[in-house]
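The other protein chains are all here in position, but one chain of the complex has been omitted.
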Amino acid sequence: MRVLNMNVAILNVTGYAGVELARLLLRHPGVQVTEVTGRSAVGLRLSEVLPHLGTSDLVIQTEIEGPVDLAFSALPHKAAAESVAELVNAEVKVIDLSADFRLKDVVVYEQWYEVAHPAPHLLAGSVYGLPELYKEEIKKAHLVASPGCYPTSVILALAPVINLITPDIIADAKSGLSGAGRSLSLTTHYSEANENCQAYALKGHRHLPEMIQELTKLRQQKMGPSSPALALTFIPHLVPMTRGILSTCYAHLEKDCSPAEIRRLYQDFYAEAPFVMITDEPPQTKHTWGSNRCLIYPTVDERTGRLIVISCLDNLVKGAAGQAIQSMNLMLGLAEQTGLDSLPIYP
Amino acid sequence: MRVLNMNVAILNVTGYAGVELARLLLRHPGVQVTEVTGRSAVGLRLSEVLPHLGTSDLVIQTEIEGPVDLAFSALPHKAAAESVAELVNAEVKVIDLSADFRLKDVVVYEQWYEVAHPAPHLLAGSVYGLPELYKEEIKKAHLVASPGCYPTSVILALAPVINLITPDIIADAKSGLSGAGRSLSLTTHYSEANENCQAYALKGHRHLPEMIQELTKLRQQKMGPSSPALALTFIPHLVPMTRGILSTCYAHLEKDCSPAEIRRLYQDFYAEAPFVMITDEPPQTKHTWGSNRCLIYPTVDERTGRLIVISCLDNLVKGAAGQAIQSMNLMLGLAEQTGLDSLPIYP
Amino acid sequence: MRVLNMNVAILNVTGYAGVELARLLLRHPGVQVTEVTGRSAVGLRLSEVLPHLGTSDLVIQTEIEGPVDLAFSALPHKAAAESVAELVNAEVKVIDLSADFRLKDVVVYEQWYEVAHPAPHLLAGSVYGLPELYKEEIKKAHLVASPGCYPTSVILALAPVINLITPDIIADAKSGLSGAGRSLSLTTHYSEANENCQAYALKGHRHLPEMIQELTKLRQQKMGPSSPALALTFIPHLVPMTRGILSTCYAHLEKDCSPAEIRRLYQDFYAEAPFVMITDEPPQTKHTWGSNRCLIYPTVDERTGRLIVISCLDNLVKGAAGQAIQSMNLMLGLAEQTGLDSLPIYP
Partner (left out) sequence: MRVLNMNVAILNVTGYAGVELARLLLRHPGVQVTEVTGRSAVGLRLSEVLPHLGTSDLVIQTEIEGPVDLAFSALPHKAAAESVAELVNAEVKVIDLSADFRLKDVVVYEQWYEVAHPAPHLLAGSVYGLPELYKEEIKKAHLVASPGCYPTSVILALAPVINLITPDIIADAKSGLSGAGRSLSLTTHYSEANENCQAYALKGHRHLPEMIQELTKLRQQKMGPSSPALALTFIPHLVPMTRGILSTCYAHLEKDCSPAEIRRLYQDFYAEAPFVMITDEPPQTKHTWGSNRCLIYPTVDERTGRLIVISCLDNLVKGAAGQAIQSMNLMLGLAEQTGLDSLPIYP
């Protein structure tokens, strides 16, 4: 039953994040998609370009035309900020899935993305769209910078213990190929990616500064501003699957803690988070497939006393479109789970 | 909004068809699952055995205990008929996903399945659960024999033209591995099945007599009882994917027909079938993933005049659990698409 | 022990056929690779571009410079014929892996490939490089047109019975993605191809006229020039694996034949073919992985009397590079299996 009829738009519906937004929003009971834009396929019907979306009448446009209540931008960085700035000007609520409004420090942004930021004046007012940490802020936000798959998996894995560990952290992530998007490259060519596993971005992945920003902020909230800086090493790997991210995080606890104590701490921390589940066994990406869940398994290596936290999620749902819709629900006053309650598809 | 609260049960919830029934029924707005049985894991909570199903409180039982309005049996053949007979006796509506009530001729059943049929008296009253062909019968049925993935894909591909072709038909099917179920075998061992393609059942697959029964019945309805017997060769193949069946069917048209005429004929035939889509391009199994759709592409090889019809579907949804729920909706007076309208997940 | 030291060159070593030629030739005991060319990566060492090839000192050139005894062209069609014509002029023996010299009728070539043939004068003298059919001709050839994966699998499957069947033939082929080459496309993008199966080229695949040419020639040799024209429908499918082709061929026998008789006929036909094996069970592509084998399983569907022949091979070895080297061995007077005797890699 559709109780609300808010109009929403999707910018750049033809990339994988946009496609997934369309899949979920076309069945969302509280909003209707009234406009979609694309950087290709303009003028074609959505159902011609993406036949799995069925019989939608939407036509791919160059720009948003009519009035909408909220827009999702799935544009790449820089292009995103340019479009978002216009929408914000027009008083449209925006959820941006690019990196453009995630980093609060424009200098850090420009270092990592090697472009001038098109709208630095919007940085201060944007909210980092991780509902498990910023639910109240998101409810009131006009611009949400929705985080991607790697930061979501690593930040959710470490947030509960960030003040209980030494600053030395390793996050070793394994990602399916859809995280690399729909653009063609030799790395994502089937015959190259199948039966293959490799690490990449050893000189620093662009999602690293976000993780440091958010984890440092949490740490300072709990330990004070003089807590030592984090030394986080983040190494992403490609594994031959379409969807799914699994992050294995390693750190040292400041004080001894049993696995059971750690587990309880995580359960308490996420007691109000409907999409985070603390699992009894090491989690499998397959148990999140197509859903907005993030599964987390914290434990302690009893031989070395080292904390190990494994988290996993579907990179296109909780790591992209689903998370953005979770923020939308909060911004529009809907229940957080609206339109996101379908179960993972297994096997 | 739950408008009805019919109670339903799932027999043998731990196989892949049962698992998929649970996934879909736990989110179905018109029914609630009140009991589940298993041949293993009895006494455990559903969520322990199948963590992706989340926090369901259902416990796996040996037998159905309380009163239910309708039961799904996902038991293997023979065991199915035994349990179904008891339920029918107790006046429970039943949808059986096994082969036990699909073949009308008990002799044919016993030849192919090499067991004595445990309840031959129920054969006459059972309805073949293909809603695209038997919608009215299913609405009134007490026992529905829901067809599996191969017959669904082949029968739906050929039904519209069954009286327009010569009796000589080939159906070459390509199936993902989940069609072989959750039981372990060397054939479905990852390292054997990955990077592999093979044909099997060259001496005759158990789903062949069903296809012949249903296609012959359709043919005789249109052409009279003396129409020549069908000579159908059905060769299934395993391809390295989890879900999806694609059937490529070949036949000769009795009279010349253009691809456009054939296409129109299919569109008309399935005008009232909400889950069948006649596609503009050869369909991809990925465009059905996780959904109840069957995509069909009929064409004519202009060099040889041969009719080619390609159909595809998700073997666990339209080829198993989704189709059974589609029948349930009809039996319970719900809209045919209730609980089955989520879009395919791509990529 | 290297008994011969013939110098060979590879044109366009950077595509998948070229890469596979390099892998096999760098370990071939009878020849040495002295030059390689590329359409990209010119000036780089082979080992930089293709690290799996190890420490080879070869540098990728634009053109062949020095004298070589034999050259392999892995260039695409048209570009191939241009380069091949020069080499033939220079009296270099050539094995061309493109389609340019396979079709004897230049009109047919130009229809299907939609370009003017750059060197039609060479067509008459070229030999179709299928050693199982043309061993003696290949031994004496100066220009061999080495067939690709689809024609090899279909022609070898049907050659032994081509005069025993009615002209109506279906070949339903399932191919891994490397058959589509190393060039990028959405179809071969990992996230699109994984967990997907689809048919393509329903309006006619470019390899079809080759199959018709060769099968017709065989048929006419045995049945006389007035035998009715073949009506061959060939439908290729993509299945999610890197290597492997499996072709399932269907035809009607002119006279009844038992599976055992058919099997004996195939064994006799290929008695002298070291790479063709008639299998006891339906073959698996995995049993050919990385090897030059073609496995063939002929049988008869006893219900319909229809002949079914399944063949499979590794599309980059017997379907490309290995087959070309098999021809080279014959052309250079080496044993047919030289450098090609490694066993398939399983699992």
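Each chain carries a letter (A, B and C) given by its place in the written order, and its residues are counted from 1.
Note that a residue touches a chain if its C-beta (ideal position, glycine included) is under 8 Å from a C-beta of that chain, and two chains touch if they have at least 3 such contacts.
Values in this document were obtained by computation on a predicted structure and should not be read as measured data.
Residue C:E195 is the one among C:D69, C:E195, C:E214 or C:D301 that touches the chain not shown. Of the listed positions A:A9, A:A180, A:M211 or A:L246, the one in contact with the omitted chain in the full complex is A:L246.
Only one of the listed residues, C:P51, C:G66 or C:P225, touches the absent chain: C:P51.
Interface with the hidden chain, as seen from chain A, comprises residues 168, 170, 172, 174, 176, 191-192, 194-200, 202-204, 231-233, 235, 237, 239-244, 246, 248, 250, 282-286, 289, 299, 301-304, 306, 308, 310, 312, 347. Touch with the hidden chain on the side of chain C covers residues 1, 16, 19, 23, 26-27, 48, 50-54, 178, 182, 194-195, 242-243, 277, 279-281, 286-291, 341-347. Contacts to the hidden chain, counted on chain B, fall at residues 16, 176-178, 182, 184-186, 188-191, 193-195, 240-242.
Just so it is clear, only the chains that are shown with their structure count from here on.
Top contact pair of chains, counted by C-beta pairs, is B-C. Put simply, the chain closest to the centre of the protein, by Cα centroids, is B.
Rounded to whole angstrom units, the spacing between the C-alpha centres of chain A and chain B is 37.
Under the contact definition stated at the top, the residues of chain A that touch 2 or more other chains are 16, 178, 182, 194-195, 242.
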